[in-house]
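My questions all concern the structure below.
Heads up, one of the protein chains got dropped from this complex, but the rest are sitting where they should.
Each chain gets a letter, A, B and C, in the order it is written, and its residues are counted from 1.
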Amino acid sequence: MDMNLSAEELAFQQEVRSFCEATITPELKSKSYNGKRHTKEDVLGWQRALASKGWLTPSWPVEHGGCDWTPFQHLIFEEEAYGAGAPRLVVFGISMIGPVLIQFASDEMKKEHLPGIQNSTVWWCQGFSEPGAGSDLASLKTKAVREGDHYIVNGQKTWTTMAQHADWIFCLVKTDPDCKPQAGITMLLIDMKSPGVEVRPIQTMDGGHEVNEVFLDNVKVPVENLVGEENKGWTYAKFLLGNERKGIAEVGLSKRRLEHLKSLAKIEQAGGRPMTEDPDFARRIAEVEINLLTLEMMNLRLLNAMTSGSPPLEEAAMLKIKGTEIQQGLTELTMAVLGPYSAPFQPAGLIEGWNEELAGPEYAAGAAPAYFNMRKSSIYGGSNEVQRQIIAKTVLSA
Amino acid sequence: MDMNLSAEELAFQQEVRSFCEATITPELKSKSYNGKRHTKEDVLGWQRALASKGWLTPSWPVEHGGCDWTPFQHLIFEEEAYGAGAPRLVVFGISMIGPVLIQFASDEMKKEHLPGIQNSTVWWCQGFSEPGAGSDLASLKTKAVREGDHYIVNGQKTWTTMAQHADWIFCLVKTDPDCKPQAGITMLLIDMKSPGVEVRPIQTMDGGHEVNEVFLDNVKVPVENLVGEENKGWTYAKFLLGNERKGIAEVGLSKRRLEHLKSLAKIEQAGGRPMTEDPDFARRIAEVEINLLTLEMMNLRLLNAMTSGSPPLEEAAMLKIKGTEIQQGLTELTMAVLGPYSAPFQPAGLIEGWNEELAGPEYAAGAAPAYFNMRKSSIYGGSNEVQRQIIAKTVLSA
Amino acid sequence: MDLNFTEEQNLLRESLSRYLADNYSFEHRKGYLEAGSSLVAQSLDEMGLNALTLSEDDGGFGGNSVDTAIVMEELGRALVTEPYLGSTVIGTALLAGKPGDVVGNGKSVAAALTEMGGRYDLNHVATKASKNGDGYKIDGSKVMVLNATDADTVLVTARLNGDLRDQAGIGLFAVTKDAEGMSTKGYVTQDGMQAGDVDFDGVEAALLVEDAWPTIDKAFDQVNSAICAEAVGAMEAVTKLTKEYLQTRQQFGRPLATFQALQFRLVDMMVAVTEARAISLKASMLADSNDVVERNRTVSAAKVKVCEAARLVGQDAIQLHGGIGMTNEYAAGHYFKRLTMICQSFGDRDWHLKRFIG
Partner (left out) sequence: MDLNFTEEQNLLRESLSRYLADNYSFEHRKGYLEAGSSLVAQSLDEMGLNALTLSEDDGGFGGNSVDTAIVMEELGRALVTEPYLGSTVIGTALLAGKPGDVVGNGKSVAAALTEMGGRYDLNHVATKASKNGDGYKIDGSKVMVLNATDADTVLVTARLNGDLRDQAGIGLFAVTKDAEGMSTKGYVTQDGMQAGDVDFDGVEAALLVEDAWPTIDKAFDQVNSAICAEAVGAMEAVTKLTKEYLQTRQQFGRPLATFQALQFRLVDMMVAVTEARAISLKASMLADSNDVVERNRTVSAAKVKVCEAARLVGQDAIQLHGGIGMTNEYAAGHYFKRLTMICQSFGDRDWHLKRFIG
């Protein structure tokens, strides 16, 4: 047992670091650290650079363009990239539908859809949640009825992240309304340009626009867009959600937030001294830092366990709970460190191209919105209550 | 609205203070502050002094020897008495069975039993809990079968506080096993000297002996000892538990514990300075002090509301939750302030008459046992989970 | 000791509550915010609320901080963004001695007390006051001034002498709306209030209080008592909203309110509100006291509890609502934002905990 990086790991770290330095501009880095909004181009630029390097889909099987990295390499990559100011990847293609297609789709479908993900030319979004079915996917209501060589899809999806940029959506739909809730679910790929698909923005309380409602009104979907078999969508969804685990802890991103917080605490003052010298504030930073060190070890242990088989489901749920608590704690402290200067609401200041003067320092405008926005992390992707339910079920049945 | 004591209230405060000074010896006070164990004589001495003054049963109706105090007088009394080092009253007669008898018992029963409570010549204990029925009283199993002018009682009570000193026990027993759980319950008074009553001590993890098992083996109880009517015991029990509310917050006792904690924090050192100058420890004391100030106001508001009708049930439940959390927090900090010196286990040192040298300072031996013991406060008397259930029920049905 | 509201106080609460129920639903509020204006401020003035704590000699009702707390609680419940706090409460508190000139007659004020780098310490005053004939000239900058753009008069602290953070040597001045050299950069706050940063460049000002620290300190306590009450109102409203949501919303085939873990979360919210209400009431009774130590301690105790409660209640209201709680179309998020900002106004939890320790 050894915490030190091996010579190979150190070399890999250096390679990632150099790549990031060459790829990520200082402007992009500053945007990332200060919580300003990344444009579609920011994200695509980074993803395409990774694609050129062959690093966009490292978790995929090697024969499909994966990197065969050790768990520690994945972690090194994540930490270096986020530390260097990389935007978050849009995971819907890379980590969600991609692996599902590799595992379950026909060769034709793979050939049609995998390259767009690997080159980052196609933007995917996820059509799982519905009004009335948040964390309770089994009760979804969107229906697909087979008519000749098409499905006719009717229904509504919601909380659809980044649907406004998306080219394709993968949807869970109900194909057999008469059987047990989970049994009649099917997974379809739908072209967002299909007639009858309408995207309406949902403005969240931080003033941002990340999520959407997607209305599906008599949308014609060719049967070729059926993933795997009809009525097996629940199996694919579970596989997909299980896959989500790997990045669930968000250690790299939280490390960046912690670094940023510490740098602000050195600048901002209380009682005429830097906040880092305020014992209460120093304690609060230390507490979240210790939680993050702990999360990092939990995550490492989980990744390590995954190399020799599937890890216990409840550990992934724990990572989700603790990881989101840490993200929320970090955004809360980053707001708190600013004191009164977190109050001005300047959404325009978070958007590229806005050159007017801000009230307060450069790094202040994004702080409160980030805190407000981060409340979502314990709600979306299976709320933390659902995670606790998963743990309880696993543990009490053992 | 005014927080200041009126002239009458100030005069009353002075009267209580003088009485306490004249009644409570410095030895008794030191014992109380340092968490040593009060003897039966300590308690009886204090109770009988109060009885002589007419202050032992102030909450009772005036015609039965009550004091007609305002809520604020009750609070002043409690705070002064505990601050002066008074032992806790044994409430089973004064606050529990006494008011039940006044409300529901026959004149003969009142005449027989109230004077013993008022003079503190009879020690009562409570026979509610049973193995298998902790916070769930409706499922109790002790049976009473009528045979001529007696009941024959069989069963087992547990967690019976101070049963080892008790002369009488008031018991809930099952008299009709065939109806709904609550409906067939009866309240009986049982002489502890009756053949078939056996008390077995339960040693708690702090090394103390406060609670007992009480075995009832074919105990003959005269029908005259039936309280009120047969099968109405559930009503009386609810009345009794409702009455418990008044003292439930334990504000006076917690104020004494806080004062003691602060005095120890001045003596004990960290890094060569008193613990009061340690920012973390000062913060922890301040947090519990603020909670106690809050509890005091909640309690005052509840007492005030009780003068004009019955207060909402959920507020009493909140007082129980917060009051016990504060008591537990105070004992925990009192242990923490001692650092390594809370470790030696010296139960003999807590008992009167032990004159050998203690390891560590005089005030240390009782600290960890008090912390261990105080865990009971969120379990007994309706666990804090049951209190939350009560609040939820009240609120969600409103 | 007396813990009962007077009949007048009960009437005050009822009439304001009725007015807001009729005129300040969440839908009304949305409209007012979109329009950028409403007649609500004027109605509150007509109800006499701006004169509530002025002395009867000054045409007021001689009310105290308990009365203010009653008003603020109702305003908090309705999430009123009109500047009652930022103008009337802080204005009358600062001008206790001579209100007639600048507040109370339909005139509005703003208090410019906070400076960049001073965080929550109002003794951090770099802004300078210098003699200018009979009057004074002010030079410096203030930030996060509530009601900055709309005030008829700006009350401003400036240093007459002493060092940056000395309590002694701070004067309180009045500057009129159109005074030359005063420039205001206005903005909306995260919670929908109007505020701004104000620069003073040789601005003519009238000295109101020369050795102003005791005045500022007391006003600070009164304002904190007022926002504690506002928070209590907001917390109670959002807790009720959450309760109703749990009772309505079905998941896994039954109402969310039947899940015990969620019930207990709701209970913890209610306990927190009850605690906050109790200690805030005490703060409102002591906020007008001249016993500085006891007043500071009690107000800080209340603010600490209110910050803890507001954080728990606000965060859990969103969490228990799930996705809908995150959206801007729904009231829960707005309560959450206001509660969050209250915790960062006029001293946060840590600041008040430190002051409580002394």
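As a convention for this text, a contact is a pair of C-beta atoms (placed from the backbone, for glycine too) under 8 Å apart; a residue touches a chain by one contact, two chains touch by 3 or more.
Because the structure is predicted, anything quoted here is derived from the model rather than measured.
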item: Among the chains presented, those that the missing one touches; value: A, B, C
item: Selected residue (touches chain absent from view) among B:205, B:223 or B:351; value: B:205
item: Touching the absent chain when the full complex is considered, from B:309, B:340 or B:353; value: B:340
item: Residues of subunit A in contact with the chain not shown; value: 1-6, 9, 72, 282-283, 286-287, 289-291, 293-295, 297-298, 300-301, 304, 314-315, 318, 321-322, 388-389, 391-392, 395-396
item: Contact footprint on subunit B, counting only the chain that is left out; value: 129, 132, 134-136, 139, 158-159, 202-205, 207, 211, 268-272, 278, 280-281, 335-336, 339-346, 357, 359-360, 368-369, 371-372, 375-376, 378-380, 383-385, 388
item: Residue numbers in subunit C that touch the chain omitted from display; value: 259-261, 263-264
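Rule of thumb we're sticking to: only the chains that are shown with their structure count from here on.
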item: Longest centre-to-centre distance from subunit C, chain (CA-based); value: B
item: Chain centroid nearest the full-protein CA centroid; value: C
item: Length of the line joining the C-alpha centres of subunit B and subunit C, rounded to whole Å; value: 42
item: Distance from the mean Cα position of subunit B to that of subunit A, given in whole angstrom; value: 53
item: Mean-CA-position distance for subunit C and subunit A (Å); value: 38
item: Touching two or more other chains - residues of subunit A; value: 280
item: For subunit C, residues that touch 2 or more chains besides their own; value: 353
